[in-house]
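For reference, the structure I am asking about is given below.
Note that this complex is displayed minus one protein chain, with the remaining chains in position.
Chain IDs A and B follow the sequence of writing; residue 1 opens each chain.
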Amino acid sequence: MNPVATPFFFYMLAGLAVISGVLVITRRNAVHSALALIVTLLSVAGLYLMLYAPFVAGVQIIVYAGGIMVLFLFVIMLVNIERSSKERRFNRMWPVGLAAACTLLALFVSAFAKGKALFPDRMMSLPESSNTQQIAAMLYGDAGKMGPYTFAFEVASLLLLAAILGAVIMTKKKI
Amino acid sequence: MPNFIMSYLDGSVRGTPGEAGSQFWALIYVFIIFTGVSVAVMAMNWLERKALAHFQIRLGPMRVGPHGLLQPIADAIKLMLKEDIIPAEADQFVFWIAPMIGLLAAFAVYTVIPFGPSQAVSDMNIGILFMLGVSSLGVLGIVVAGWASNSHYPLIGALRSSAQMVSYEVAMGLAVVSAILMTSMNASGTGTLSMIGIVRAQQEQGVWFIFKFFPLGLIAFVIFAIAMIAETNRAPFDMAEAESELTAGYHTEYSGLRWSLFMLAEYATMIAVSSIAVTLWLGGWMRPFPNLLRAPAWDFIFSLFPGLTFVGLAAIALVGVVRMPVHSFFRIQRIGLAVFAALLGLIALLLLTIAVAGRSVDTTVAASSVARFREGIDHVYWFVLKVAVFMYLFIWYRATWPRYRFDQLMRVGWKVLLPISLGVLVVTAIVGVIVS
Partner (left out) sequence: MNAGTPDGSNAHTNDRTHDVANRGLSNLDLDAPATPYLDSNELIINMGPQHPATHGVLRVILKLDGEKVLGTECVIGYLHRGVEKIGENRTYTMFNPYVDRMDYVAAVSNGLGYCEAVEKLMNVEAPARAKYIRVILTELNRVASHQLWLGTHALDIGAMTPLFYTFRDREEILKIFEKYCGARLTTHAFRIGGCQYETYAGFEKEVKNFLTYVAPKIDEYEELLTTNRIWLERTKNVGVISSADCVALGVTGPVLRASGVKWDLRKAQPYAAYSEFDFDIPVGTNGDTYDRYLVRVAEMRQSLRIIEQAVNGIPEGPIMARVPKVIKPPVGEIYHSIEAPKGELGYFIVSDGTTQPYRLRVRPPSFVNLQALNRMVRGLLVADVIAVIGTIDIVLGEVDR
């Protein structure tokens, strides 16, 4: 299948992501911020699709937009919006934030300047249809062999399991 | 005629428009599906009211059109003309956008639902993932609507439904994974996430996944069937809009068109999740026993089914005409129902003609396109029939059961469905390895 109007969709999605990203941090109302964040996540999912990574895009929608953001909203709904909108934002943390933002910007600029040379082996075009299988091979290994990320994956899942148990213990008074 | 129109008519292009890269036909399909789903929702609205009424020894809508057939249209007009009330204390923008989110999520799902091997807008290779993801976005509409109403009952409804949908998604996802695992039980050992691929896998393995590794497939299917009722907020899991507790739950403050958008989204989601169940476990568009009864004669017999169904519907309508009391009051209704019966009969005739004409093994362009058309009708018919069974079940559940309480619902979700679905997944994997 030949992609259609690729630049248009790229700029649309990228623009949407940036604009809604700005909205996330400028809205005083936390629910509005959350909604803007959902738009950001969805546009990023669209960008993943354009990069021939449909599995990542699907997971992005399910996990972030569908799952985590619902929980975000769940919590935000219980917060007193009127009170939080009156509170001062960036309470004395803005120098740190500025430093972090500058560092990130520098990273982006340098990556942009070096361009193709920085990611030579990632630039090969992946066949769209086997994207999921390739991810699986990297994470779980193929034909009895450990994949390059199997160990990291298992460690991460163990960490998450510990976090879940911790959350259960912290909230339950009696087990 | 331009090439892009002809490409689908002369049979030179196979597969979904998405695969073929035919934007024109993709748009046509989107249009057909959007219209079809909207009509199906209206039909479902009528059917639910009628079926529920007959469960409950009443007649249901009888006045607007013969046997209330035009009731959904009257309802739609009424809802569109009603005043659109936005509460003063509500968050205007979010209140305004919430029904749209729900509707968007409900309808976006239909892009990957395969009504037939080529009767889908697109065959995404992450089809099922996309479906689960997008349908899980529907909860955002509900949550946000409940919050934006700035009122207690909608807020509680939204809290309930967000907790409910997120928890049942887990069990649902695991049940789906066990079905996807079954697609990989072939020679190459590679499964698929594509909706069309899943049906094809059932075709190749010669068994609907509901019967595969009996009873593993069945258990996974039952878990999905339970979870999907919770996902769509239907009885007995309709805590989010439990009218006796929360008046109307998250849409208490909504009225008119905006309220009807919620209803449209709810019914569209019902059809969508039923389609997932049909695709994953009940062989999607396949007719019964496609491998066992594969002789052309059987093919022909099964292809008569769509026509015969419409003959049956026309007969039911005709019985209604005959049984209508003889009175001048009923004259217009009688004529209307007779016209409706005639229309159904005409469709039946058309379908039967296509079925008979499509049988010929002529290789001319015209004959082969008729045959292709007949095949398409068959696929869509069997798919829709299976989905219709689920729709009927939704009504049946609603008429039969009391409502679960919220904590009981969560207990069922986390302590019963989740462990069972995990167990089924593990056992399926083990059995799969042993078998292959």
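Heads up, the rule we're going with is that a contact is a pair of C-beta atoms (placed from the backbone, for glycine too) under 8 Å apart; a residue touches a chain by one contact, two chains touch by 3 or more.
Since the structure is predicted, the reported quantities are computational estimates derived from the model, not experimental observations.
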item	value
Full-complex contact with the absent chain, from B:T190, B:Q408 or B:S436	B:Q408
Hidden partner chain, touching residue among B:H152, B:R294, B:R331 or B:K415	B:H152
Touch list for chain B against the chain that is not drawn	52, 55-58, 152-153, 156, 160, 235-236, 238-239, 242-247, 398-408
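In the analysis below, only the chains that are shown with their structure count from here on.
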item	value
Euclidean distance of C-alpha centroids - chain A vs chain B, Å	31
Chain B - residues contacting chain A, complex	18-21, 23, 91, 93-94, 97, 124-126, 129-130, 132-134, 136-137, 139-140, 143-144, 146-148, 155, 158-159, 162-163, 165-166, 169, 173, 190, 193
Touching residues on chain A, where the partner in the complex is chain B	1-2, 4, 29, 31-32, 35, 38, 54-55, 57-59, 61-62, 65-67, 69-71, 73-74, 77-78, 128-129, 131-133
